[in-house]
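What you see is part of a larger complex, with each chain still in position.
So that you can tell them apart, the chains are marked A, B and C in the order they are listed, and the count of residues begins at 1 in each.
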C-alpha cells in the first residue's frame, strides 16, 4: 500500500497529483505575488514556544465552545467554495467528516451542494453558514432564512470581498466551474451560473456582476432585522474594525485575510491577531483566526495569542481531494493529534493552561532587548 | 493566440525575448552589484497593509493633479532614454499611449525622437521634459526653450548624474546607439552622436564628455532666468536636499535613485520617501517617487507614505518592446487596474482616503515593540 | 587512505553513508518541520565574538569540574539511546573513548548495553545516568539503585518527554530496534522490548505504553527518597522552571530541547541560556547546555553566556558510526582542539577568562542601538 501522508503538506502534494490543474490552482493560489500566502507560514515560524516541564499531562482536555456550541478541539473548518470539484460528494463529505470529529464546519455561500443537503448529511454537526451579500438583496434574504431554517447556528459574514482578489493562475486558466457543477444554493437562479470569460477568471466576473460592493457596516444592522442568528465578521485585520464589530453587535470576529486570496501584502493573520484581541478585550465577542494553519503547533500559537479557536481552509480541501470524507477525517485527526501532543509538550492539561507567556513573538524579542536596556 | 502577460514582470520576460541582448541589458541593468536594483523590490515587500472593511467601494475616484495637471490615476511615466531601440515609433508610441490613458509622460533629454514630434504625436497629452544640463550652456538653453515652446509643462531636472553610473553589462557590451538612431533632440550637433568606445559603455563616454559635472544649486537659479516652467528636481534622497529644493523654489521633488543605475547601495526610494515628505511638510512642493514600482499595491504604499504620485520607468519600456503603443497602454492599464482593485480592498473610495495608518513599515514594527514596552 | 573528516559535519556525512537509512534517520531527525533543528545552528551563527589580543596564550587550562568531578575540557557527552545500532560495541565504545579523553559521559536509560557493563568498560570514567521514569515505579527504582551502585555520579532526569516527539521519518520508517538488540537495562522485562507498530514509530509506542506522563515536580522529591545522587534536570528552557529546579533541590540544569526531537518551535537553547543563567544566579546550581554544538566556538559561546559546560549528542553518534571507539575519540579531540584554538584566539588563558563581554548576541545588538539613542 502506498505510504500515508504524515503531515498536511504531504496531503497537499497528493491533492496536486490527483486534481486537474485548473482546480488545483484555484484551491492553492493566493493573490498577485502570493507574498501573503508565503508570509502566513513564515509568520508562524517566527513564533517560538516557552514550554513548561514536569507537569502531569496524562489527561488532556482539548474541548471548548464556539459561540456556545461544544467542539472537541479548537480547530474548525473555514468556508471554502465549490468542494464538488475536489471529490464527488463535495460539501456533504466534509459535513460528515467534520461532524464525526465533533468540530464545527462553515459552509460557503458558494457551495456546490444546497445548504439543506449539507445539513442533512450530518444532522447533529455543528455548523455555520458563510454569507456573501448579493446585489439582489431579496436573494440574499432568502439565503439567510434558509440557512437559519436548516439549523446553521451563525452567519459568518465575509467582509473582505467587495471585489475578487486577482489570482493570476485563475486568470491564466480562465477558471470556470467544471461541467455539471453549479453554485448549489441558487438552483435555477442567475446566481447559480458562473460565467466563462475569455480573458479572466470566471469567478472574478461572477463577483463583479453579482456581489454587492456597497456592503458596509449599516448592512450588518440590516442583517439583524432579517435573522436572529449571531453574526461573525470574517476578514477583520485591524483594531479599528474590531471595535466597529463590537459596536455593531457582532458575536465573533475571524481574523482572516481570506487565505491570502484578496489583498496581497496584507499581513499574516497571526501577526495581527494580538492587536485585535487587545482591542476587544472585555467585550462580549469571540476572536478566531484563519490563514496558514498547517500544524497543531500553529493552533497552539494562535490560542496563546488570544484566539478562541482556529479555522482551516485548504487542508480540508486537500483531504477531500486525497480521500473524500475519510481524507478530511484524516487531516483533521492529524491536526488534532499534533495539537494534543503539543499541548502535552508545552505542559498544559487543558486549553485554560495555554497562556501568553508560552509564546515569544518577534515583537516580544525586540521588547526584551529594550527592557534589558532601560 | 499566445497567452497575454498577466503582470509587469511577465512583460519584462517578453521584452527580454524580443530585444537584442545589448538593448535589453541597457534597459534592465542597475549599477555595480545591482544591490539597489534588487532592494527596490525587497523594500516594497517589507511594507504591509492595514486594510479596512465594510466600506462602500462601489465607486472609486483615482484622479488627482500633478502640478495642477489632471491625471486619471496617480501613476505617471518616468523619462527613459532612447525608446526607438525598443520599438520603431519609440517615444511617439509612448506619447500616444500615455495620453490615451490620461496620465503624464516625462520625455528624456536623450529621446531618440525630437521633442516637438513627441508632443505632436499626442497634442493634448500631459507632458514634462526631463533635462540634462550640458557643458554647452547655449545648447542647454535652446533645449529648454524648445521644450517650453512645445508645450511641456515642467522641467524635470535630473540631479543624480554628474557622471554616469557604472552598469557592468553596458561596459561588457560596449553599449552604443544602434545604427540609424541618434539623440533626437540635437540633430546635426555633436550632442546627437554617442561615441563608440572600445573599453566602456558609449553612454558613459558621452556623459563624461558632454554633461556638466559642475551642476549645482546655483544652476537652478540660472534655469529660472531662462524659463518660467516649474522645476522638479529628480534624484533627491535626503531631507537635507529636499529642503534645498524648497529653498531654491522648486515645484516638485522626485524621490529617485535613477532606477538603481547611478550609485549602488543607495537606499530603496520607498524607504526614504517618508524622510523627504516629513522634511517638506507644509511647504508648497509636491513629492513623487519612482523606482521599482511594478504593482498597483506599490503605488498604494507610496501614496500612503506621502507621495502625490509615482512614476514608472522600465515597465513602459517593456510594454514598448512587447507591443509598441498598444503594449504601453496594456502595461499602464494593468497597473491602473491593480491600483483600483487594491484601493477597493483597502476600503478607500478615493485617493483622499489613503492614509498613513494603512501601511506598516519595518520602522513602524520596531516602534510598536518599543511603545509596548515603555 | 581515504581523507579524514576535518570537522563534525563531515563525520555526519560519513555516518550517513555507513548506516542503514532507518538508523541514520533515527539519529539525525528532529520533530515535525525540524525548524528547531535548523535553528540550533542558525542561533549559534548569530552570535559573534569580541576577541582580545596581545595576551600571552602559550599555556591554556581548559579543565573544570562538573558537580565536583574534574573534566579536562568543558565538552561532555549527552545521553543518546541505542548506540549499538551505530557500532557493535555501542555504549561500551563510547564509555572507553570518553574516559580516555577525561571528560564525562551520560548514559541513556535506553542504552542497548546494561549500565553495569558500560561502567565496567571504563571504570575510572566520569559518568552520569540519564533517567526516564517508567509508569512501573518499582522498575524505575531498581534502575536508580543500580546506577548508583555502579558508580554513576548523578541522575540526569529527562523532563521534556512525557510523550515522544513526532519525528516524521521514524513514522515513515516504522522505526524499531534492529534484530538482536534490546533495551539493555531491562533484560527479560517488558521494558526491554520495543514494539513494532504498523503505523508509527515503535519508540513512540514504547513511550506511550511505558513512560510515565504524570511525572511532575513532586516526583523529584520522591527520587530524593530513593537515592542520594544529585539530580540534574534535563530539558528546562525557562526561568520559571529553572527556579522550580532550585526550589526542589536540583544540583544542575541542562538547558536542552532534546536535540530538537520533542516540541518543534522550541527555541534554540543558546538563545534561552542566559534567561536561565540569570534566573538562578547566586543559587547553588550548575547550568549546562546541549543542542547543536558542532564547533569548539559553539562551546565558547555557551560558556561566555554562562554555561558551565556543554554536552554533545549526535556528534558522538557520528563518531561511533564512522569509527567506533576511535571515532568517538576523534570527534571529541576535534571539538577539544577547536575549543582550545578558539580560547587562544579570544585571548584567554583559562575558562575563567571567558566572560560575557566576549560575545555579542542579537539582543545585545538591539540594546546597543537603543543605548546609543537614549
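Here is the rule we use: contacts are C-beta pairs under 8 Å (C-beta built on N, C-alpha and C of every residue); 3 or more make two chains touch, one makes a residue touch a chain.
Not measured: the values here are computed from a predicted model.
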item: Given 3 visible subunits, total identical subunits the whole complex contains; value: 4
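Following the convention adopted for this analysis, only the chains that are shown with their structure count from here on.
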item: Given subunit A and subunit B, the chains that contact each of them; value: none
item: Far-end chain from subunit C, centres as C-alpha averages; value: B
item: Residue-number overlap at the subunit A/subunit C interface, same or different (half cut); value: different
item: Angle (degrees, nearest 5) of the CA superposition of subunit B onto subunit C; value: 180
item: Whole-Å separation of chain centres (CA-atom averages), subunit A against subunit C; value: 41
item: Gap in Å, rounded to a whole number, between the CA centres of subunit C and subunit B; value: 58
item: Where subunit B touches two or more other chains, by residue; value: 370
item: Of all residues in subunit B, those that touch subunit A in their complex; value: 3-4, 6-7, 45, 47-58, 295, 297, 301, 338, 341-342, 344-346, 360, 365-366, 368-370, 372-374
item: Subunit A residues touching subunit B - in the complex, by the definition given at the top; value: 32-33, 35, 159-160, 162-163, 165-166, 168, 171-172, 199, 213-217, 219-220, 233, 235-238, 240-241, 244, 262-267, 272, 362-364, 366-367, 370-371, 374
